[in-house]
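Mind looking over this structure? Questions follow.
The other protein chains are all here in position, but one chain of the complex has been omitted.
Lettered A, B, C and D in written order, each chain numbered from 1.
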Amino acid sequence: MDIATLLFSALYQFGDAFAFLVLSACGLAVIFGMMGVINLAHGEFIMCGAYVTASTAHAGLPLPLAILAGTLVSALVGVLVELVVIRHLYERPLDTIVATWGLSLIATQGTLIMVGSTMAGVGTPFGSFQVGAYSYSIYRIVLFCAALGVLAGLYALFNWTRFGVLARATIQVPHMAAALGVDTRLIYSLTFACGAGLAGLAGGLYAPTMTLVPTMGATFIMEAFVTVVIGGADVFLGTAPAGVVLAVIKSVMTSWQGQLFGQIGLLIAVIIVVRVLPKGISGFVLRERT
Amino acid sequence: EGAIKLGVLEDQSGDFAAATIGKVHAIQLAAEEINKAGGIGGRQLELVIYDTQSDNTRYQEFMRRVLQRDKVDVVFAGFSSASREAYRPIVDQLNGFAFYNNQYEGGVCDGHMIVTGAVPEQQFSTLIPYMMEKYGKNVYTLAADYNFGQISAEWVRKIVKEAGGKMAGEEFIPLGVSQFSQSIQSIQKAKPDFVVTLLVGTAQASYYEQAASANVNLPMASSVNVGQGYEHKRFKPPSLKDMFVTTNYIEEIDSPGSKAFLAKFKAKFPNEPYVNQEAENSYLAVYLYKQMVERAKSTKRDEIRKVIAMGDVCMDAPEGKVCIDPKSQHMSHTIYLAKVGADHSISFPKVWEDIKPYWLGEAGCDLTKKDPMAQYTPSNPPPKP
Amino acid sequence: MALLELHDLNKHFGGLHVTNSVNLALEAGEIHCLIGPNGAGKSTLFRLILGEHHPGSGNIFFAGENITALKSFARIHRGLSVKFQVPGVFKGLSARQNLEIALQSRHRGAELAQEIDRLLAFLGLEAEQVQTAGNLSHGQKQWLEIGMAISLKPRLLLLDEPTAGMSPEETHMTGEMVQRLNAEGMTVLAIEHDMAFVRQVARRVTVLHLGQVFAQGSIQQIVADERVAAIYLGQAHA
Amino acid sequence: MRKEVILSTHVLRAGYGGKPVLQGLEIEVREGEIVAVIGRNGVGKSTLMKSLIGLVPAMSGSIVYRGQAVELLPPHKRARRGMGYVPQGRDVFPRLTVAENIAVGATIKGDIPEAGRRRIVQAFPILAERWSQRAGTMSGGQQQQLAIGRVLIADPNLILLDEPSEGIQPNLVQDIARNMVELNRSTGVTIILVEQNLDMIRAMAQRCYVMDKGRIVASLDCAALDDQAEMRRHLAV
Partner (left out) sequence: MNGLVSLFRSLEGSQTVGRGPGFWALFAIVLAIACAYPLFSDGYTVGNTVYFFVWVFIALSLCLIWGYGGSLSFGQTAFFGIAGYGYGVLTINFGSAYGFTFVALFLAIGMAAMFALLLGYFMFFGRIAGVFLGIVTLAVTLMLERFMAQTAGPEWRIGSARLNGFNGMSAMPPLTIPWPGGPIVLIADIGLYYFVLGLLVLVYLGLRILMNSSFGNVIVAIRENPERAEMLGYDIRKYQLITFVIGAALAGLSGVLYTVWGQYITPSSMGMTAASLPLIWVAVGGRSDLTSTVIGTLVVLAAFQALTIYGSQYALVFMGVLLVLTVLIAPNGLVLGVMNWLSRLISRYRGAK
């Protein structure tokens, strides 16, 4: 086998792992990094995005629009959840663990009752291509590009726009932001919606490639949490490098010794990184300034 | 004498719900039929149903409850092998009587248990030689990384070797994993003639869609998919094209017995997405229990086991004729080879009748003589007497 | 022998040289005030002395022992104690519990309760003793933190702006308290911007500017120093 | 002609967890005035400031600002109507840079107005020097300057200053006082000042409320601050 083929396959595997890590994590990272809320219902927002995407696609919407629909509906559900529940818990972020755990129970079982135990898939578009001895799914490349796009978009949104500054201010000292004229409730709603929408986007993007069941969100959770933690509190400085580091570890370990080692490698990476950089990668990047 | 009580512990929510809700419905259907026809030996059959939520601890809680509080005569319980192992010590301790109506990795040698599901020797001794003959002797196994997957893979390895084939590779996937790009590439690298997929749980089923979109295009063989998780109904064609499954029942089986069963099932539960092999196992188990109680004239386990020991507890199930093996208290089955077409339609290139669960008996489990209340595996067989 | 000696302490934050070869010797039994413009590095110096920050170079001697490498708690055991600039009370606990935690290593049982009562009375927080410390007013928190700091009966007490947010009367009281503690044998190093306080208590004053010792002397000398007036005091105090 | 009343409270009661700290408090501030509020620790000065901006809800009574009752408005709406608040203890956004802190202060303006920016960096040169340092790592006094600058950027009509001199070097206290007075002269901004530093009060305020136990117990001319006996009567510890 020639070097180019090997190289491409390594790159492809890396990109694939990177996309999954980053897309799984972004929504969680926004909600945790920005609001300090540990959203245990993150997987259910992903499931919501996937379900809406699949059902609108079944109804005849072209896939990109269906994914958009999934994203938007998740974001709307996010607004609702924020209004009804999360809003009352900013002062005590640890309680959000309980509340979002409760929400996740409601969402999973509610979906099972209302939609049934499974949903038909939509099929992966675009087909495959061949490099050397291997054939690859084109859609996986799309996922990788989507992950890059999401990272870039988020970075721009939170660092270059007024919304980003206000959101970060609101999270840090809410009463002071309010006293300076920031409508903190709106900011909270929008931020949470953004996180929920990103989760929905991940669900929508992966919907064509996965089993659609009410508990599907669970398969994203570990990767999501690991990425967020390694990234550290600052979402934008952290998530991208964390995605890179973890994707390398995961794809190398998996290709070397199989999926179990890929997973255990991830978990060991968490422990080592946190030991070496107790505040995650972004904490390290910012260490001079804190 | 009052009603006969049958406890039902099945996962109606959580991870396994998709494959197991149908089991509960099948039991309800059978009970209704039996009660309409006069019950079991004149006694009505009463169901005590709990939702175990795909959670092992719920099995432990509710197994105690049905045995001690509800005082049921028999329990039908469990989907995953872990849940079975969770409740088995309690059944043994409290001297209960339980049916495990599931296809599984085999090896349970326990007088308190009857197993109606198919076991590896029934599914693989048929499937693997067929595949090797048809496609070649180079085999790759992709299996769930836990007892069921590992033991099944062990069977595949053994049979492939016996038939003069060779393992091109093997990979075990942790439960809950849903991303397969690397595994797909490993398979392509190994260039097998076909892939044995022993993927369990809804997450792992994502493999098929992902393999199809990467254009892997290899025939697949499985003992667990289609028959349990009806993946051919859930995924868009042609992702399961050329998948071969040995199963003792699926709803596409075109025999009069199957059609009648399916009709009754769909009449009572019109929204049932699919009637899988576990549903049929559960359904026939109720009738089997009826027969045994009527012959034993008792619901006592010891009396019923005396009937089993006679070796002629058989019935005509929707799949065909089935019998209980007295040594292992497992069941012989009609094994269908289901082939998934490009449009996800099912055809049956081959049917094996009366395939026996021979391994436990041959290995040394004989419940008519001794009850070790244990689970064995080919690499950990019963101690020789 | 000096109780506390700082030898050539250097600390950088990124490109910012926050303390620049600071040398300072504190005699046992003195009350020493550290003044200087905002951002001069005074609080940073405290954190270096306490082991919250570690100096890039230089050494810290306390009672003759080099404590530069010790962990914070070990330095406290040697006889240091601090009131920080931003009061760091145990927010979720009552004022009384705050003091209990500070006093419990030196007192037990009924004696502990008495000691707490005495201290509460001394701090004027009797009425607030069951109040959650996080809900105290700013000044009350300052008092509480001072109470916690002195309850360790340290050999060297570090006070970072103890009178911020206090009225002139209260500032004066704090000054008297410091003098009393000093009379009992406690050495005090205080950072203050309130010149009334500095005049009241200080025997010696060190002015820190841009991380360096800018001037040192008696309060009269410092007040008379025009350079200090220019960078720090302004006309009113000159 | 006397100026209009810009802010007044009527039997205002406010506090925490159902317990009022302010017990029927009454103040009246006219446009362009600089009024000081003094009182011992814990009498409720900060609580008064917080309830004026809306961070502590009024239990009863009213707050009238420019002719309209505002006690039911949330803080951000009051800020939008021209109130600015510099809290005690600064409360800068620790993980935002100086620039970003100021941008939040300018939120009701949209962007940071160039004129405003020039004015505050002139008053507090350190802010320009540390424009992209994280606020949490600034020294105490630097943070205080930032907190004041952050409010000035939005050109408020009424500024609530809670102990602005706290932790500020003496010559800068004089500068701040001078700056604020100048601002007051040039723009007519009204200032309510909670202070312990009598020099600063003398340098800034015309009138002085004395507060005790959640009530206003006296309203003095600031000249009276020099009268030791008078002061002791009001502030006796």
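Just so it is clear, contacts are C-beta pairs under 8 Å (C-beta built on N, C-alpha and C of every residue); 3 or more make two chains touch, one makes a residue touch a chain.
Here the structure is a predicted model, which means the values were calculated and not measured.
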{"item": "Chains still shown that are in contact with the chain withheld from the display", "value": "A, B, C"}
{"item": "Sole residue of C:L120, C:L152, C:M186 or C:A202 that reaches the chain not shown, by the stated touch rule", "value": "C:L152"}
{"item": "Missing-chain contacts mapped onto subunit A", "value": "32, 38, 40, 85, 88-89, 92, 94-99, 101-110, 112-113, 218, 221-222, 225-226, 229, 260, 263-264, 267-268, 270-271, 274-275, 278-280"}
{"item": "Sites on subunit C contacted by the missing partner chain, in the whole complex", "value": "50, 52, 71-74, 76-77, 81-82, 84, 88-94, 96-97, 100-102, 104-105, 148, 152"}
{"item": "Subunit B residues touching the omitted chain (full complex)", "value": "12-13, 50-51, 53, 55-56, 58, 60-61, 64-65, 68-69, 81-82, 84-86, 88-90, 93, 145-147, 150-151, 172, 174-175, 373-375, 377, 379-380"}
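The rule we apply is simple: only the chains that are shown with their structure count from here on.
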{"item": "Intersection of contact partners for subunit B and subunit D", "value": "A"}
{"item": "Winner on C-beta contact pairs when C-D is weighed against A-B", "value": "A-B"}
{"item": "Averaged-CA centre spacing for the pair subunit C and subunit A, given as whole angstrom", "value": "47"}
{"item": "Geometric centre distance via CA averages, subunit B-subunit A, whole Å", "value": "36"}
{"item": "Per-residue overlap in subunit A, given as positions that touch at least 2 other chains", "value": "289"}
{"item": "Where subunit B touches two or more other chains, by residue", "value": "none"}
{"item": "Subunit B contact footprint on subunit A (complex, rising order)", "value": "9, 12-13, 16-17, 20, 108-109, 112, 116-124, 126-128, 130, 133-140, 208-216, 218-219, 222, 251, 254-255, 258-260, 262-263"}
{"item": "List of subunit C residues in touch with subunit D within their complex", "value": "13, 36-40, 42-43, 85-86, 124, 128, 135-140, 143, 161, 164-171, 173, 193, 195, 229, 231-237"}
{"item": "Subunit B to subunit A touching residues, read off their complex", "value": "13-15, 17-18, 21, 145, 171-174, 176-179, 181-183, 185-186, 188-189, 202-203, 205-206, 209-210, 212-216, 233-236, 239, 271, 273"}
